[in-house]
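Take this structure, written in C-alpha cells, and hold onto it; I'll ask about it next.
Here the complex is missing one protein chain, while the rest keep their positions.
Let's turn to chain A:
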Amino acid sequence: MAKLLEVNNLHTRFKVRNGYLHAVNGVSFSLDKGEMLGVVGESGCGKSVSMMSLIRLLPPAAQITEGEVLLDGEDITHASVSRVNAIRGSKVGMIFQDPMTSLNPFMKIGDQLIEGIVYHKKITKADALQQAAKYLKMVGISNAEHRLNEYPHQLSGGMRQRVMIAMALLNEPSLVIADEPTTALDVTIQAQIVELVKSLREKLNMSIIWITHDLSLLAGMVDRIMVMYGGYVVEEAVLDDIYKSPLHPYTIGLLKSIPSLKTEAGSRLPSIPGAPPNLFSQPTGCPFAPRCTYRVDRCQSEVPALTAVPGETGERPHRVACWVDMRGKGVKQ
C-alpha cells in the first residue's frame, strides 16, 4: 500500500526553567493510506507531543530539534507557517480529548463547524452550512439543521465529541489524529464513538492515528500499534503480534497488569514495579531499565535501537527496542 506519512528520527523538547524536558527522543514510523495506527503509552510518554509535532501544534516552549516528516511525499519538516496552516484542518484533521474545552462556548455549532472549510476552500457560507449538516448527520446527530443553531452547552458530552469528529472530517482530510477522543466519555458512549469511527473510516478511506493510554480499547479497532515509553518508541507491530507475542518487557508488563473480564479475579495482579521516568534527565540506557525485571548490564549503558524482527502474523516486521531477546517469553497464557 502507498505510504501517506513517514516520520524519521523526530526529537521534541520543552524549554523549562532549569534546562530541557526531553519529551520525544527519536521517533520514527510510517503510516499507509487508509491504515489505522494506535499509539499507546502512559501520561508523559510523549505520545501526544510526538503526534502534535507532525503538524507543529505545540506550545511556544516546545522545540523540534531534529527529524523529518514526509506527508504524502511532501517534506513538511521546515514548511512555512502558511503552508502548515494550509495543511492543518484540511489534509490533517484533529480530534481532541475534551470536547467541552475544545469547542468555543460563545459560538454556534454551525459557525464553528464551517470555520475550517471556509478558511480552506472557496465556498459560500450557505453551502458550507449545508455541508456541515450533512456531516452532522453522518456522525449520527439527528435534527442536524436545528443543531447548527445551538450552542455547545446544549449538547451532551457524547454529542459534543460527535461534533468534534464532524469538524475534523469536514475538509475530507487524508489523515486524522485523534488524541484520546474517548477518555473523557463513559464506557457506553465510548463504544458508540468507536463504532462510529470504524464505520466512517471504511466509508471515507482515511488514515487514522488514535492516541490512547488504554491498550484494551485498541484491540478491536486498529491495524497496528506503537508503544511509547519515556519519549521513545519501544515496540511497534501489527495488532495480533502486540497482543499475542509482545516482545518488549514494558508491553508484556502492561498487558499482564490490566485486569480483564476474563482473567481470574481476586488474585494478585502482576504489576510493574517503580514509577514512570523523569524526563528532565536523559537516560544513559534504556528508559525502562530501572523498572525492568529482565535487565542486563548493557541496558543501563546503551539505549537499544528499534530493530525489526520478522512478525508472527502477516508481512509486516515487528519492531522492538530491547537488548534482551524476549521471543517466547511474553506469550499470553
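Methods note: a contact is a pair of C-beta atoms (placed from the backbone, for glycine too) under 8 Å apart; a residue touches a chain by one contact, two chains touch by 3 or more; residues count from 1.
In this text, contacts and distances are computed from a predicted model.
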Protein name, per the UniProt record, of whichever chain is missing from view ("NADH-quinone oxidoreductase subunit J", "Multiple sugar transport system permease protein", "ATP synthase subunit a" or "Oligopeptide ABC transporter ATP-binding protein OppF"): "Oligopeptide ABC transporter ATP-binding protein OppF"
Of A:Ala2, A:Ala126 or A:Leu261, the residue in touch with the unshown chain: A:Leu261
Omitted-chain contact residue, chosen from A:Ser216, A:Ser281 or A:Gln300: A:Ser216
Given A:Ala79, A:Met100, A:Ile123 or A:Ala191, the one touching the chain that is not displayed: A:Ala191
Residues in chain A touching the chain absent from view: 42-43, 156-159, 186-192, 194-195, 213-217, 219-221, 239-240, 243-244, 250, 253-255, 257-263, 265-266, 268-273, 275-276
